[in-house]
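Yeah, one chain of the complex is gone here, protein chain that is, but the others are all in their spots.
Letters A, B and C mark the chains in the order given here, with residues in each chain numbered from 1 onward.
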């Protein structure tokens, strides 16, 4: 696939369809892949990579790239296309200036999961029939492919590309996913248990803003948490309240807009399951206001910008689940 | 540095009996920025106001906090006082220590403590108040009335009477609407045409009224006082300015088999037609669906017979643009289609008719020249069954959930007229309830029952079956007698529910007005603002707002006119300065705010910004029209970046209040 | 050298923690390691290093400096600093140990940062030599020997034993506090373990990363390099690299209105943030490129220029594994060198 992608990108560069290509650039190791913009065939040949570690969702970069002169080619995985649609809907990208090639999705690998098995000194990772052969400084290690899959891929919602100009490989379907299982599990806990769970998770937050800055829904020109005028700006989680506040408001601001791409949890250096907050909103929206998938289209009205006269009352929160 | 004055009112003993006002004044005097803190017997009295005015001047105050009764009571009083003393009126805040403190609490210590906290919150807020100036926006002194039925005509006449220009846009070739089709009106039984047509003529002759017949509203931009409307003048293939309405073309037209919509399709008209004799404007219109000349270029008779050369087969739709200060919606109603009511055999049997069809059948200008004959065989009907609530008060998806309101009365009218003119005809009325509130309405209905011996039967008609002998079997239940009935009828008349015209919904979108689930326009307040829409400058007249009879429609039409005149009288509108505004530097242009704005006050513009690296970037940003915004604040929460804020209730002001209360 | 058998480490921790607070790198529920206050039963992590560096102990993410109280129109200023209790951090790796030297240069030189000094004075750093370096390690680039870590006391693991060597008086106090548990060790055993590690070090994929092309004299060479654009292009502007970095030392000072007064606190800042070095007149670094460049120029050029050639990086590799987009100092160094 990587080879075909490079060839196609070179063609499109050569025939002038696009001026730049956004994709992934290889790193020092097997796994440290960086989203990058390529402008020449040489760069593509040398650095372009598409493999089990190209998990990064590059759609957010299109906010900037699509405003530059000349069309940009973006290779998007199914989940990334939802993000692009949402950005298009919110007028954050110039869709006309983007040439989207849909490429197959994951499952992509999580290097942290491999390291979590105590495997260190990793020099190379090979997938042989869904067994990972990991070459390390301390000899070869193996582990099953599926044990190293990123959480966001393990609960994949869709293999379908919702927007593209061209497709490489086959398009897939929207999947029956288990993505709300953990949310449900938490809902069934007592209030105290949930509180303890989230305290132990959110207290790890170092307020590095990686979750926000990677999020394709967080493209504000100036985030309220960076804007001293907002009254909530802060650089540090100076108190447990700040940790709660930041994550509640962030989740609320992307509620109905989050496509559940899972990047927030993927990049969290402290492994906080931030996607659960977003999924809680998604689950509630689905249950209370009808199934809604942000990014599935570019026209539908976001659930928080919408209403019906017979919506449920807020007291429904008191009436369901465990206290 | 702020210099804030605090004024604590005793309100006689209303406040002072439960709140230690001296302590409140003393304590608030220590708040940062407070330079003077006083208490007084009656702050709203003239001497109380003078106290405030003098303090503003003497201490050069930058903000005023009045601890008194509810701002709903005296906010304006104190704003005016501040303005008189040279302080921007929006630098005044009220702490409600009467209704929300002294009147509900008994313990002096806790009530005083609460009064101090409320005062402190007001002080914290006033620190952040900005002087606001109410903007002004000019008013175009011309009104648009959409719909030329009795509602639209009455509204236009009233507005014209006040000396303002008014345009009527009517989608049909003539004004007159439904009332023109009606024979007699209840409860007076006077002739509809006799009272309507003079008004139509009056409208056409009024120098202030322009009638755009056979026209539709295509686009509405702008806002209260300054709407820009694009009107589509549909091609009628006849030059209105030349046509004299002589009618020769309609006599000569060879295409005579066009269903006549004015007579509910009960007879035919020609391809070139004038809807009815008293049409206004009395101008012919060619129906392109039937005209041979327009369809295949073969004919041209009308053109040949027209002595003034008014026929123009090449006419195209035209668009005109006009500016208006106010818009009145008078789009009216239609009876619902009865296709789904197979049980009443409406589609199967020509002698099952709707009430509006019956109006035409009985009308002297109708297909039978006023003699009531069965449509099928043109014989005189001896037994007529009326079925009430067909599609009204329905809980299924076939009909409408509401009561259509006019059916009970017009059915009584029909029954009475028939019994009067044809005493040998038996009339049965099947009803759920008979609803006759209104002046002389119940008396009218009782006359039908008592004097004219109309058979009113409480019950439902289950099935209407046309029989081979031309009769109609009506199977019904009599709920009071608790028995099943079969009536061998000659005609069945269905009181079909009424619904808003289908053009109403797209129009509502253009006007950014609200509709209910039944597509009736929603009034700004169901009790207190029944003829205004929630969108400023848009008024509602007649049945577009809900089912109405003629007197109610006319009353509402005049009311809407009065509202429109009230607006047109002004040279400019003072805008509420407590409106939203967007910080363009922070705005993402994401459109969330626009989606939640009930007034369509937000638009987007592409704006060029200088970037930090000295390049420029064009970005889409929200722009609020302060003349349209009503200041609800929905957009401020929809905006994730916090670019949208509300004057007078800004994020920082509300948070300062929260902080002060939680101190 | 004194040693203790691995199975008696608990007893040692117990003895130390009885006298002062002891922090050891232990496993968290999510599999990462973190310095955690020792409690009986707690085990040393098998991970090479913690997510957050040990700098937190001396330079915490947030710290209250002073408190103001407003009483009417008067301001009362309260010094709210607390005297720090003695504590021990056990298991600091050589890279983090060196980071303290770097932080000291910033915070202990005149004017001395008394908050920092207070904690430095009360903290004992017990380092632990590396025996299983990871692919992201490149401390040798900065002249650090992970088999001979600095600190107040160094510890090595060799087979089933931990070996101890005091470097400073504080380190000696640490050893003394568990003297009864220690026994004389076998020098050959330790040497062979170190040799084994050294062999691995030579094979590290980043062993060839060198500072020879960097230093205080390279300002003009690199500041206007056309590489910065490409390198910073994908940077998200988050603070992950700076917050996991053991040597990043920038902070911001802010006031927090508690409703009852003002707390003036400082918290880590990040040169990746758009308001970094924002001043009343504006911001000298307006683009992500400039901010990104600042981080690496600071570590590779400005810091050595002002500190006798000492680089502002210790090669711990945290930014290599934690950057959301895997952009890091090694990639920057290689790109800048590649002319």
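Convention: a residue touches a chain if its C-beta (ideal position, glycine included) is under 8 Å from a C-beta of that chain, and two chains touch if they have at least 3 such contacts.
In this section, contacts and distances are computed from a predicted model.
The complex appears with one chain absent; UniProt names that chain "Coenzyme F420-reducing hydrogenase, delta subunit" among the candidates "NADH-quinone oxidoreductase subunit K", "Sarcosine oxidase subunit gamma family protein", "Coenzyme F420-reducing hydrogenase, delta subunit" or "Germination protein, Ger(X)C family".
Although it is left out of the displayed model, the omitted chain contacts the following shown chains in the full complex: A, B, C.
Residue-wise, the contact with the chain that is not shown comes from A:313, picked out of A:15, A:170, A:291 or A:313. Screening A:123, A:143 or A:249 against the full complex identifies A:249 as the residue touching the chain left out.
When the omitted chain is restored, the residue from B:36, B:292 or B:655 that touches it is B:655. Contact with the chain that does not appear here is found for just one residue of C:229, C:259 or C:309, C:259. In the full complex, subunit B makes contact with the omitted chain through residues 70-72, 96, 98-101, 103-107, 110-111, 113-114, 117-118, 121, 514, 522, 524-526, 534, 578, 596, 598, 630-634, 636-638, 646, 648-649, 651, 654-655, 657-659, 661-663. In the full complex, subunit A touches the omitted chain through residues 183, 186-187, 191-199, 224, 230-232, 238-242, 244-245, 248-249, 251-252, 255, 277, 280-281, 284-285, 288-289, 303-309, 311-318, 321, 323. Although one chain is hidden here, its contacts on subunit C can still be listed: residues 256, 258-260, 263.
In this text, only the chains that are shown with their structure count from here on.
In terms of C-beta pairs in contact, the better-connected of the chain pairs A-C and B-C is A-C. Per-chain Cα centroids separate subunit A from subunit B by 47 Å. If each chain is reduced to the centroid of its CA atoms, subunit B and subunit C end up 69 Å from each other. Counting partner chains per residue, subunit A has no residue touching two or more of them.
Among the residues of subunit B, none is found touching two or more other chains. Within the complex formed with subunit A, the residues of subunit C that make contact are 28-32, 46, 48, 51-52, 61-62, 132-136, 200, 203-206, 230, 233-234, 236-240, 242-244, 252, 254, 256, 265, 267-270, 273-275, 320-322, 324-328, 330-331.
Chain contact summary for the complex, subunit A toward subunit C: residues 27-29, 31-37, 56, 61, 111-112, 115-116, 118, 120-123, 136-138, 200, 204, 206-210, 212-214, 226, 234-238, 266-267, 269-271.
Listing the residues of subunit C that touch subunit B in their complex gives 70, 72-73, 257, 259-260, 283, 286-287.
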